[in-house]
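Not every chain of the complex is shown here; the ones you see sit where they belong.
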Amino acid sequence: MKHVLNEIRHNPLLWLLAFVPVVLAVEKLKPEAHTLLFVLSVCAIVPLAALLSHATESVAAKTGDAVGGLLNATLGNLTELVIALTALRAGEYMLVKASIAGAIVTNTLFMLGASFLLGGLKHHVQEYNRISARMQAGLLVLATVALSIPSAVSRADAVGGAAFSQKLSVGLAVLLIAAYGLSMLFSLKTHRELFVAAESGEAGEAPWPVGVAMAALAGVTVLVALVSEVFVESVQKAAEVFGMSPAFVGFIVVALVGGAAEMASAFSGARKNRLDLSVGIALGSASQIALFVAPLLVLASYVIGPTPMGLQFWPGAVVMILIATFSVAFVTNSGRSAWFVGVLLLMVYLVFAMTLYLLPPQGN
Amino acid sequence: MKHVLNEIRHNPLLWLLAFVPVVLAVEKLKPEAHTLLFVLSVCAIVPLAALLSHATESVAAKTGDAVGGLLNATLGNLTELVIALTALRAGEYMLVKASIAGAIVTNTLFMLGASFLLGGLKHHVQEYNRISARMQAGLLVLATVALSIPSAVSRADAVGGAAFSQKLSVGLAVLLIAAYGLSMLFSLKTHRELFVAAESGEAGEAPWPVGVAMAALAGVTVLVALVSEVFVESVQKAAEVFGMSPAFVGFIVVALVGGAAEMASAFSGARKNRLDLSVGIALGSASQIALFVAPLLVLASYVIGPTPMGLQFWPGAVVMILIATFSVAFVTNSGRSAWFVGVLLLMVYLVFAMTLYLLPPQGN
């Protein structure tokens, strides 16, 4: 407990934890204050995500490399997963899918673009390990291709058979999770030396004792789940008040909130001229969502959702995912970066954000 | 003849040749046993393809480099060509187009993916000639772009004028064949040193005398044509029995059957850590189909088909072709491979295969 309090004292971001009890209290007292609840829940999720991330790393650091790497990789997007599961249970499939697509796009374009920009403002030209970046970009490209092609194919041929969609989605989910398992075998066991730079980068902060970390992991996950419920319930109404389309909220707001902790690590790595770390977090997190979180949600929808959810995305989302991952693969291919590369990635992100923001609300 | 028999004795794959007389006999005796005929014709085509491949190489080895390379390049996909011509004469345009698209996708994703996987299980990281791989991937990408863009453009703009489609298809076919001629001039004459590794790789097996090889070439081609006829006639009915969509049969089954011999060479090269050979066969074969086989079939449809066949593919096929070639170009760009890269290529292939398998049958 002392460790957690110590951490909180030294990390201003964690002072936002004060919002956790506030949001839960307000939810009890004024459940109809949607806009307030939305703002409060965003403020509460950000520090919880940071704590979750630190707890995961502490457990990972203690349990030995193989199990630790596994844990780190599996729980890395826990915040996103909990938010999405909450939305899934509420039957908000549009929000779930937007948050999956948004997390991939935000991790690649925004997280990487801002890392390049922030790093480039301090360092003239930054170099990073091309071989490792290429390997990771390869995983990411093929993962998102596997994820998005079925939408493209079924959309393009306008075959809307619900039975077809469902069978295909389940089959793909199983395939993607199998590929995810193999990717962990690859990056943690058989070819771990290729991914070393990115892993070792996290060692900066002192880890917690494993008991504290495990308890924190459990407790914080519960808190995230509670706050996520408030967030998911309030987000639609709040979006209307702020004049935001549901697509914008899912794509941009949820992705930025859920990824806040990882972004902090990626940006700090870039400032310290350790771009391998930033590239590893951005690409690794994005491929984890495509290969693990998305298919898990499809399978989970059979258990906890009101109806089965498929893997089909709306065509604009597929286009954005493919453009984002191909752009990033292209950019990271050179192993060099300068500030303007970051500007261009951010510009593409801004284009997407602007398009989604202006998009008139509609069915789907 | 002795050489051919000797070859047959030492190559277990060729024992399947016994199925050739069987399939022709069954076709005479029980022409309505479609499922049986389908299975038998698949078993018969595989060893014929292997013989054809060996005969072509033997002729090529004897006639000097320029003519030999020409022959090798032109006849490399003879099995696919004969099957497609048979389907063309029968007016099965859906099958023809699916087999063209399928051959490109199968050669790139499956042949290359399995080569990377098989090679990677034996060797930790495999390196191959980046410059040659890039040049070949470049040819392939631009070849498939040239092939598939017209579909994209005309589809996207929904201009379905039949006259427009026909004129465009013929013009494109002439253009693609001209490009194919230039590509041979490039790879066999002006810049042959770039393609050396892939060419020399075939030298492992003892070639036949040229007379034997020429006779085998002629004889086996006739046999392939005869068996193809049975195959094309039985495939539709058999597909129904096995619950396979016509798209799946054309895309996956025909491509795997027609490419069996080349796959054997590519896989054996990968196991021997000669990935240049595997990459050369996979990319070379795919671009040959795009630049030579496909346009030749369009032109041939005016002579032997019931109606002219265009170059338009259905949108899903175009998406698959582009994704497959861009993925392969991206992957081969690094000149390095490990087993998981193969897994990812195979996974994309499986995603395509699963989508096609589940696709409800429809018009087109």
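For the reader, a short list of remarks on this structure follows.
Note that the chains are named A and B in the order they appear, and that numbering of residues resets to 1 at the start of each chain.
Please note the rule applied: a residue touches a chain if its C-beta (ideal position, glycine included) is under 8 Å from a C-beta of that chain, and two chains touch if they have at least 3 such contacts.
Only a predicted model underlies this, so the values are computations on that prediction, with no experimental measurement involved.
Counting every copy of the one repeated chain, the full complex in this structure comes to 3, with 2 of them shown.
Rule of thumb we're sticking to: only the chains that are shown with their structure count from here on.
Separation between the centroids of chain A and chain B, computed from CA atoms only, is 40 Å. Against chain A, in their complex, chain B makes its touches with residues 124-125, 314-316, 319-320, 323, 326-327, 330-331, 333-334, 336, 338-341, 343-345, 347-348, 350-352, 354-355, 358-360, 362. On the side of chain A, the complex with chain B involves touching residues 131, 134-135, 138-139, 141-143, 145-146, 149-150, 152-154, 156-157, 159, 161, 164, 167-168, 171-172, 175-176, 179, 182-183, 186, 190-191, 194, 326, 329, 333.
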